[in-house]
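Partial view: only certain chains, each at its native spot in the assembly.
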Amino acid sequence: MFKTIEEKEATGKVKEVYEDIKGSRGITEIPNFWKMLANDPNELERSWNSLKQVMRKGALDPVTKELIYVAVSITNGCEYCTRSHSYAAKKKGATDEMIKEMISVVGLANKNNKLVDAYQVEVDEIYK
Amino acid sequence: MFKTIEEKEATGKVKEVYEDIKGSRGITEIPNFWKMLANDPNELERSWNSLKQVMRKGALDPVTKELIYVAVSITNGCEYCTRSHSYAAKKKGATDEMIKEMISVVGLANKNNKLVDAYQVEVDEIYK
Amino acid sequence: MFKTIEEKEATGKVKEVYEDIKGSRGITEIPNFWKMLANDPNELERSWNSLKQVMRKGALDPVTKELIYVAVSITNGCEYCTRSHSYAAKKKGATDEMIKEMISVVGLANKNNKLVDAYQVEVDEIYK
C-alpha cells in the first residue's frame, strides 16, 4: 500500500532523520523500517527521536535493552522486529548464549503468564 | 474454581516442591502461583524445575533475566506476573531506574512492532 | 459506561433473546454478558444465535467445545470468559482432571508458539 521512501527521494525532515540515522548508527543504508515510516515524516521523526533516547546507555546497558526489545517482539510475533533487533543486539555485543537464554526466559514467561490466567491466581499481599 | 493448596495440606511431590521453593528462595511463605499450580502436581513440578533451570545465572545475570520476564509479562498484560517478577527483580538487585528504563523499552517496542505490521515492512536482506 | 439491561426492562428483541437464553440453558437468571450486550440489541441477537449454532453438539461434543473456548479465553487473558466457560464446561460434564490437562496444554502451546517465533522456524514441507 505504501512504498519505501528511498534516500535519493528524501527531502526536508526525512532527509535530516536519514542523515542522523546513518551517522548515529555508523551504517550506509537506511533499513526498510525507517524508509516506510518516512511516508509520515512526523511519525518518522517522533519514532527515531524516541528510539535514540530510550535505547542509549543509562541504568541499563544497550545490549540488555536490545534483548528486552527482542523479548517483546517475540511475544508479539513480529518477525521484522525480532530479526532486526537480534541483529542490533549482536552488533552491540550480545553472544549467541545470551540470546538463547533470553529466548528461554521468553518461553517460560509466556507459559507462566497463561498458567496465572488459567488458575486465576490472586496477587500475594507482599507483591502489592 | 480451584483453591490454593496450603502448606499444611501438601503431601508427596507437592510437599517436596514447596520445600525446595522455600529453600532455594530463602522465603518462608509459598506464593499463590505455586499454591494454585499444586492442584496439578505434575505441572507444579515441571514449572518449578524449568524456572530454576532457566532463571539461574548463566550468560545472562539473574537481574537481566527477571527484567526480560517482566517485559514479557507487561506485554501480555499479566498483572500477577508483572508484580511478582518486578518484586523478584528488585530483590535480586534491580534499581528503580533500571525498571523504569525497561518499561520505556517495552513501550517503544510495542509501538514499533505495530508500526511494522501497519506499514507491512519487508525484512532487509542484512537481517535474514 | 454502559449498564446491564435487567430482565424487567427488556422489551422486543432483547426480551425474546432473554427468554431463549433461559429456555435453552435451563437457567433463571441472565448472565451479565448478555445483559451488557443488550445495550445493542442487534449485537445481542447475532452473538446469541452464533453461540447457539457453534457450541451445540456436532463432530465435537459440547464439553470439548467449552474446553477449546476456555483455552482461547486464557490465551487472551479474559477473566470473565475463562470463569464463565469453565463453569459451563463443568456443568456439561468436564471433570477437574480434564480442566487441569487443558490448562497444561494451553501453557505448553503458549510457550512453544513463542519458541517458534524466537527461532523463526520455517514450515516443514510435510505440513504445507
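So that you can tell them apart, the chains are marked A, B and C in the order they are listed, and the count of residues begins at 1 in each.
Following the convention adopted for this analysis, a contact is a pair of C-beta atoms (placed from the backbone, for glycine too) under 8 Å apart; a residue touches a chain by one contact, two chains touch by 3 or more.
Here the structure is a predicted model, which is why all the values come from computation and not from measurement.
*Asks:* Number of identical chains in the whole complex, 3 of which are shown?
*Replies:* Counting every copy in the complex, the total comes to 6.
By definition in this document, only the chains that are shown with their structure count from here on.
*Asks:* If you fit chain A onto chain B using only Cα atoms, how far does it have to rotate, to the nearest 5°?
*Replies:* For the C-alpha superposition of chain A onto chain B, the angle is 180 degrees.
*Asks:* Under the over-half criterion for shared residue numbers, do copies chain A and chain C use the same patch or different patches to meet?
*Replies:* same
*Asks:* I'd like the Å distance between the centres of chain B and chain C, where a centre is the mean of that chain's Cα atoms.
*Replies:* Going by mean C-alpha positions, chain B sits 28 Å from chain C.
*Asks:* If you average the CA atoms of chain A and of chain B, how far apart do the two points sit, in angstrom?
*Replies:* Taking the mean C-alpha position of each chain, the two centres sit 21 Å apart.
*Asks:* In angstrom, rounded to a whole number, how far apart do the mean CA points of chain A and chain C lie?
*Replies:* 35
*Asks:* For chain A, write out the residues touching at least two other chains, lowest number first.
*Replies:* 75, 79, 83, 106, 108, 110-113, 115, 117, 119-120
*Asks:* Would you pull the chain A residues touching chain C in the complex into a rising list?
*Replies:* My answer: residues 74-75, 77, 79, 82-83, 103, 106-108, 110-115, 117-120.
*Asks:* Residue numbers of chain B touching chain C in their complex, please.
*Replies:* 1-2, 39-40, 42-43, 47, 76-78
*Asks:* Any idea which chain B residues touch chain A in the complex?
*Replies:* That would be residues 1-2, 29, 31-33, 36-37, 39, 43, 47, 50-51, 54-55, 58-60, 64-65, 67-69, 71-73, 75-76, 78-81, 83-87, 95, 97-98, 100-102, 104-106, 108-113, 115-117, 119-124, 126-128 of chain B.
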